[in-house]
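Left out: one protein chain. Kept in place: all the others.
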Amino acid sequence: MSTSSVSKGCFVFKPSAKKKKTLSLEDHFIHGCEGTENSEMRFKLCQDLWDTIKTDTEVLQDELNRNILDSLLDFTRKCSSTRQHSDWASQMRASEIPTAALVLGVNVPDHDMTFQGLSELLQQSVTPHVASVQAKECGALKHLMKRVLERLMGAVVTVDDEEEEEEVEQTSAQLHNSVHCSLSTLCDWYNTKSKKSYTGTPGKKRSSPVKDDPQQPPLVIIFKDLEAFNPRVLQDFILICSRYIERLPLMFIFGIATSPSTIQHMLPHSVSSLLCIELFQSLSCTQHLATVIDKFILTTHFPFKLNGKVMQVMISIFLYHDFSVRNFIKGVQLALLEHFHSQPLSVLCCKNKEALLNVMQLGHQDLERIRQLPSFKRYIEKQEPQEQVNLSTDDAHIKEVCQRLIKDLHKYHKNYYPILRCLHTLTSSLPRYPLGKQIRELHLICLEKNVWENEEYQSAMRLLKMLAKDELITLLQKCVEILQLAKSKNMTSALVQLEDVLAKFKQLDVVAAEPPPSVEDCITSPVKNLQKKTDLFQLQKALLEMNESRRSKKLSPFEILRNEAIEFIDGLVKSHLSPPESQTLNEVCYYTSSATVRRHLNATPRTSIQTALNSPYYYLQNDRLKTEDGTVSNAAPDICIVYKLHLECGRLINLFDWLEAYATVVSAAEGNNPDFDNFGKVDDVKHARFIRAVSELEFLGFIKSTRQKTDHVARITWGGC
Amino acid sequence: MSALLQQPGYEEERLQTVAEQLPCREVQAGMLLSLMGQPHQYSYPSIFIYGHRSSGKSHVMHVLLKELELPHATVSCVECVSVALLFEQVLLSFFGCDAASLLPRSPSLSDFVRIYRQRCSQSPAKQTRYIVMEKAELLRDTDANLLPALLRLQELVEDNVTIILLTDIVWDKFRPNTGCFEPLLLHFPDYSKGELQQILSQDRHPSYSAELYSAYINILLGVFYSVCRDLRELRHLAALNFSKFCEPLTEGKVKETDTHKLWRNIEPHLKKAMQTVYLREVSSLQWEQMQQMEKKENGALRGLSAHTHVELPYYSKFLLIAAYLASFNPARTDKRFFVKHHGKIRKTNFLKKNEKTSNHLLGPKPFPLDRLLAIFYSVVDSRVAPTASIFSQISSLVTLQLLTQVSHGDQLDAPKYKCAVSMDFICAISRTVNFEIVKYLYDFL
């Protein structure tokens, strides 16, 4: 989440996606990836896909932030305008600095994009003068000053202190308008600026905005991460600014990760009384994720898919560790790259037509690969013997088959998502959410196994069969809308059927203007009061005895109709929501290795160190290191041996004994015989090696030197983590 | 009242205007004037003026020097991030910018004095020059020589100059341990209730009578005087609540004379203001909007500190909970709380005699990382791998200031932390992961 984690001794496994940034990405990609013959093509596909995803995410980001940013802009405009007109009340407020507290949630990595967008918008539509500062670049007040002035005036500002002097020297050598670091200089600059713009020579690009006040665009200062700032610095800065507020239309924007109350915690009242704070809440990152998944995962636009496990890993990382959408997308990127990198057949993972062409391009080797695919094997077994032979021998034939299968796969996707959404719309409003509240949960269920086989689904269906008419109709209406968007044959047919079911419902109340109220309420009531029921057991009981009562009395036309509607939905589900593993050639599109993703995105540094030290063979594949578990071969690297030895010691380790033990082990490794007199003698080389190994251990944080005993070191770790 | 302000060497009407601008501060102004003496006469080298915030210190100085057109430089010590700025401003306002430009980069006191001397030898003072330093208490944080040097500046630069220090801290806290030139102490007493009344009544709303406004001020003081005597604050509050006060009048329910009704109308409102505006929980803008809303019911606008809810990742929540437990429970009680089969240790057994005061009175205690993790693993329901992101979450909790790191950041082994969240915050968090924390807190056993 925050880069400071590095300082805590965690290892950062750079996602190999980073390679794409460097030069000659293609070579990187092609070098050592499976099936080199079509690697260029795969690389191209991969890159195109990623680019589309990237652009789309940015667009998405913008429209997600749209409304909050707009409200912010209004706020700034209002403030800058209220400065002008002077009614009795607003004069009293004039002494305060307008401040927007922008609460963005704890997903810090995502904030940068937001602020980027914000400052751009501000510059376009409100004021040319925007400066944004981060905590880590303003340790002291003068640095904060310097940054702010530089960014506002675009000039070099001299700060009088020794450590910076020469740096300032040479910068000021470059351009001459180096000014003293105080707000008064800013004042002068601003006055000249505003005068100039007033006389009509615009200093910077300024569009419509300035209509509200031609000569007084506000100076906006954005504090990106308020929590990280040093409170003292912030206080002093605010104090200074408040002395100039009459002359400078200053404005603050606080980027807050946790909650607005932190302002009260950081600033004493004497300071916070100088601010006029307005609150802005951005939408929560979970909603954000929902939209992202909706746009990128649950759609047919991207042929590339994630299977259940991988999805599970990524989502759990998001929910459990960091609420960062950016990281989530990074994960997708990684999976994408890995898929195209490791799976030669991923050449078929693209839009329908290209895929068909690519099938034609496939070489013999690839076809062999296809034959090896488990899903394809299953497919072959289903065919009758002659066909089987053809498939396993005739390349031309298999290509045709493949084309057909690819088509089927695409059809499958075309049907899968609309039905998924329908099911979700139907079930998401049920009490206790049997199939999950979020669509992603439902999606995960479907990816795992046949959704209609687990009992949550059954109970959901049972509940649906008890819905009151109006509810049911509205839900079905929603489904219709969804299906209208989908444009595959089955979907259109389904749409038709669903619509006439709805029509029947309509007729129903035409026919029986008032159905027997008794039935009506005994139908409507249960689910209603089920809503109130909280614990699962009660729910089941209620359902059972409801069914009992149902059996007893005959069904009303409405109930019949309702049942058949539900049956229809059920049928749709059964026919279209089968898990992707069941589809032939699904390996082409689905990325499956969740282990890789986990290893890259959620590294476990300590355990990997432990393994490296315990069994070096795991990393450096050298047969001499191979040992039966537990022991370390005495040919292992020094640090491993030393580590192993130190595991046997208590809290305090006597260095000399340690050295002795080490010497014996090593000389055993050198293969001089034990009864030889200088066996296990400590010579300089051994000593040196030992010292180095020990210091390496200390560096890795397993031991540290102790005050109380100089010739001893203390263990820091105790197995575990 | 202008009788108080009489000093030869200044025009009468000037003094008149000064006196008008300084209500309830004539005595101090007169005192100052008499100390300053006539423009060409020497004045005491350094004068130290102390008094509470907004007791008119800088205002009086400013008005005097401005109206009487005396050569002066006013410096706010907050602004002087470096002494260079201070020197620059002084030279600038006395000798013009070419003098200021003579200063080398990162100048020393000696440079300043040198330039000052050479300049004032060129243009000797016909009138006493004044250097006013606001928030002088900050001078103590700059290098140790500055304050003593300034106090005897007159002697150092051999010019008719007087330093005037303004602060709200007593002189005893300034005096360096080897002593220095003692300035002349001058106290600005706080405004009495009557004086506050008088001053506040001056900025009355144009469209209402003065009597009404002063009546209003009277009510306001009745509520706030016991809490706050800061003129600025009071003025702020007065401005914000006046419209509410006038509501019945505008609606024509009450006559101006009927102060009692008005009082009953405004009184609870002011009480509320104490919780909100006075603490800047809600900004003045919002406060006004609230009052608009209240006309049509539910002005329930929550203050800043009402928004304490924070969305956290699942494990971060548990980490925070663990941290809270670790910093509010004594370490030796961990066994009883987190070991499955602790053989029935009752509280009395491990209650020491000296532990009468609860930890929630004393505040959080620091704890090592290992303890945090140990508690974390035992608290969190599922089994968690010690992944990098767990550790990075700890450090990001620190950057979010939900935890604070006690030991230095550079020390890698066994860093110590403190939990920096309040009781109800942690309760809210643990409710979301339905973990009843109170059962695990030693204080609430």
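Letters are used for the chains, namely A and B, taken in the order the chains are written, and counting of residues starts over at 1 for each.
Assume a contact is a pair of C-beta atoms (placed from the backbone, for glycine too) under 8 Å apart; a residue touches a chain by one contact, two chains touch by 3 or more.
Here, contacts and distances are computed from a predicted model.
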Notebook entry, point to check: Name the absent chain by its UniProt protein name; which of "Vacuolar ATPase assembly protein VMA22", "Tubulin epsilon chain", "Origin recognition complex subunit 4" or "WD repeat-containing protein-like protein" is it?
Noted result: "Origin recognition complex subunit 4"
Next item on the list: Please identify which of the visible chains the hidden chain touches across the whole complex.
Entry: A, B
Notebook entry, point to check: Which of these, B:S226, B:S382 or B:N434, touches the one chain of the complex that we don't see?
Noted result: B:S226
Item checked: Selected residue (touches chain absent from view) among B:Y10, B:Y130 or B:Y278 -> B:Y278
Note to self: Considering the whole complex, not just the chains shown, which residues of chain A touch the missing one?
What the structure shows: 231-232, 264-265, 268-270
Check: Please identify, in ascending order, the residues of chain B that touch the omitted chain?
Finding: 6-9, 31, 34-35, 37-38, 40-45, 50-52, 55, 108-110, 113-114, 137, 143, 145, 148-149, 152, 154-156, 160, 168-173, 178-182, 184-187, 189-190, 192, 225-229, 274-275, 278-279, 281, 305, 360-364, 401, 404, 406, 418, 420, 422
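Please note the rule applied: only the chains that are shown with their structure count from here on.
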Checklist line | Gap in Å, rounded to a whole number, between the CA centres of chain B and chain A | finding: 41
Notebook entry, point to check: Which chain B residues qualify as touching chain A in the complex?
Noted result: 53, 76, 78-79, 81-82, 84-85, 88, 105-107, 205-206, 233, 235-236, 239-240, 242-243, 279-281, 283-286, 288, 304-316, 373, 385-396, 398-402, 409, 412-415
Note to self: With touch defined as at the start, can you tell me which chain A residues reach chain B in the complex?
What the structure shows: 1-2, 4-5, 7-13, 88-89, 91-93, 96, 98-99, 101, 103, 105-106, 108, 140-142, 145, 158-162, 165, 168, 180-183, 225, 227-228, 236, 239-240, 243, 257-266, 269-270, 272-273, 275-279, 284-286, 317, 319-323, 602-607, 701, 704, 716, 720-721
